[in-house]
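Here the complex is missing a single protein chain, while all its other protein chains stay put.
Should a chain be cited, it is by its letter among A and B, assigned in written order, with residues numbered from 1 in that chain.
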Amino acid sequence: MQVPILKQGGYLIASIQSVLTDADLLCLRDSLAERVGQFRSRGVIIDVTVLDVIDSFATRTLRAIAHMLKLLGAETVIVGIQPDVAFAMVQLGLTLQGVGTALDLEEGLSYLGDGGGQ
Amino acid sequence: MSFIEANNQTGRGPRAEAPMNRKRKRDNTNNTSVTLLPSRALPPGRRMQPDGIEQSPGETSAGLLRELVSHLRQNRTQLREVWARRITDAQLLTAMSKEEIFSEATSVYDNYVEVLETGSVEALQAYARNLSERIIPRGVETHEVVGIVLLLRDVLARSLFKKYQNDFDPLNRVLDAYEPAANRIANTVAVSFVQERERIIRQQQEAIRELSTPVLQVRERLLILPIIGVIDSQRARQLTEQLLRGIRMNRAKVVVVDITGVPTIDSTVANHLVQTIEASRLMGASVIITGLSSEIAQTLVTIGVDLHKVNAVGDLQGGIEEAERLLGYKVMMESEAAPIEQPV
Partner (left out) sequence: MEPEIRVVINTATDIVTARHRGRALASDLGFNGSELTIVATAISEVARNIVDHAIQGEIVLGRGQQSGKCGIVITARDRGPGICDVAQAMQYGYSTGKGLGVGLPGAKWLMDEFFIDTKIGEGTTVIMKKWLKRP
């Protein structure tokens, strides 16, 4: 399943539409790497509102994506983690450390617009 | 019980004294209807007045019951009066006024007699639940309710004794009819009251739980969660869920969690607190903890919490100011920074 990636000014927005398999996540990683290079994007928003579970693999992959994109000059912010999902994640000890997070798309853009980082 | 004194021919109370037929009937207290032995020769062991009177063959159990009920109805006014006076003397139902006691006494009396008449406790149960619902919030206790029912039982028993005191035999039969029914009534009222009380307590506990974990929005994007009392693991879980939902609903960017009102926490709850901070961050909100007592701070240090994760400010007021600073700071930055395309 391809994740649609939109360009908005200097940013890319990847909106996850449905539950992703492991392969889909890896596919996303590659697509983002390609687009960031292509458009010289400064920031990437990954919208995970739809995901009902973010497990250790998903967390690892998201962190890997953020790390990789940083090397390519882009800041990553994950938006849309749902209350239940956030709760389950922290109980598992998954904290997405080192990756920016925001409530939703609007906040994500604001986060990137501030120059990133709090 | 005063009735024992009045009937003290052998120095033992009526229960201990019981002749065979009375004992047997007592086993029937589970039945809703009252049964009487058919007329027959006196069983051995039964004590009698010297001029022993045998049962008159004409009396039926139903007839005796009717007689009993009609006696109680006829003397309703004065018996109720006696009872109300004894309630006050025993200092029961102090939460209620004399008028209220009188009004409820009337209802209880009528229900009581109705059970004796019909043998069914349904109406009594419904009334008892209704009464309990009304008087429990007034602070009436279980022992008071049981107490007044036992007082009524005593008042009526005395009255029956007085009526039949010259005829030992019918007195015994009347008491045989009355006693199991009276037991059942007392039991029904007590159980209904206790059940209602438990239901109300559960309701109150739920309400307290709701009230004690409010998530308040005081400014835009700012939530305050004041926590009061001892937190256990379940409450901590509940708090976290409520907070996270609150963050989403209010689109909060900063949350101030005030634990001034929390005397102590154990390591499990301390972990929950840290998890709450981390989960809030996943949703884009930062958390400020205020009111951290030195004892709790020590607990956090002891269990090895990474204190870099905890943004603590002395008191709630300071926490709110810090929160506004964080929010205001962001607002300032946005208006200052013009949307200039940065060179790539």
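As a working rule, contacts are C-beta pairs under 8 Å (C-beta built on N, C-alpha and C of every residue); 3 or more make two chains touch, one makes a residue touch a chain.
Just so you know, these numbers come straight off a predicted model, no measurement behind them.
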item	value
Where the unshown chain meets chain A, residue by residue	19, 21-23, 52-57, 59-60, 82-85, 87-89, 91-94
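The rule is simple: only the chains that are shown with their structure count from here on.
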item	value
Complex interface listing, chain B residues touching chain A	240-241, 244-245, 247-248, 251, 253, 275-276, 278-286, 330, 333-334, 337, 341-342, 344
Touching residues on chain A, where the partner in the complex is chain B	10, 40, 42, 78-79, 81-84, 86-87, 89-91, 95-96, 101-104, 107, 110-111, 113-115, 118
